[in-house]
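One chain of protein is taken out of this complex; the other chains stay put.
Take a look at chain A:
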Amino acid sequence: MIGFENVRKEYPGGTLAVEDFTLEIASREAVALVGTSGSGKTTLMRMINRMVDPTSGRVTIDGEDVAAMDPVRLRRSIGYVMQASGLLPHRTVLDNITTVPVLRGTAKGEARERARELMDTVGLDPELASRYPAQLSGGQQQRVGVARGLAADPNILLMDEPFGAVDPIVREELQSELQRLQRDLRKTIVFVTHDIDEAFRIGDCVVILRPGGRIAQVGTPQEILAGPADDFVASFVGADRGARTLHVERVDGRDVVVDADGRAAGVLAGAPAGGGNGSSGAGSRGTGSHRADGGHEGGRGQEPPR
């Protein structure tokens, strides 16, 4: 479990990155911190492995204050995947993946063997092992980054917009692979992104941040869609633009899900007698609390459930 207790981060010169942030992140859960630039999301994530130290407040891992831990050892125990991979350009794929295990003193042969397994896990061709990062595509580099983050088998994986620099098709592919990995590995993942769709895809729990690290809403994607806490959240998730307001049209005997502009979003699966999954609250007032409670108030969509 990761805990933030009244965390504040002020930079010299007076820039206030995070005002007063409190959150608990459950173990083995993927949490997406989502917000625009200036929301402090990366700063918050980097406090977990002490790449940033808070000005005041505490960050804890399983109840222990990270401020009391040696930063180097702490970082070696936490996986870190960053945007544009951050791979060492002068080292091969295999040497990049073994970085942390080798730092931790794992025998080289053992670390390499494990690295080859990990390459398989993240869907990398074993032939790429001896390549250098510059010889890989952006998507392949990110896969190496994920493998490196997992190499020391950490309990916590920090991901800082890891798929931000790859094209949309590869990004979706990587997102699905991460979902698959997470189903198998059940790590505690803290995933930073500015893309709400990505946050909804990856996060078991999504934290929507306003500038200054202020929490706008915390909840599952379903909870947030069903009951956006306020106009800011509604606008952020696209509910106010009708992008999330789907309804069902019957075409050739099938239920086609259509968005507010009439564009087809997909086909409704299963028996037509199912519950009203096709509607969501749009622009309606949420509960206002940080723990969205299933959106009982916010769930009145324009389209009645079938």
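Just a few scattered comments:
In this text, contacts are C-beta pairs under 8 Å (C-beta built on N, C-alpha and C of every residue); 3 or more make two chains touch, one makes a residue touch a chain; residues count from 1.
Methods note: contacts and distances are computed from a predicted model.
The listed choices are "Cobalt transport protein CbiQ", "ABC transporter permease", "NADH-ubiquinone oxidoreductase chain 49kDa" or "Spore germination protein"; the UniProt protein name belonging to the chain that is not shown reads "ABC transporter permease". Within the complete assembly, A:Val100 is the residue of A:Leu33, A:Val100 or A:Ala226 that touches the hidden chain. Across A:Val72, A:Ala107 or A:Val251, the residue that sits in touch with the chain not pictured is A:Val72. The chain omitted from view is touched by exactly one of A:Arg91, A:Arg116 or A:Arg241, namely A:Arg91.
Annotation for chain A: contacts to the undisplayed chain at residues 46, 49, 51, 72-77, 80, 82, 84-92, 99-100, 103-104, 132-135, 148.
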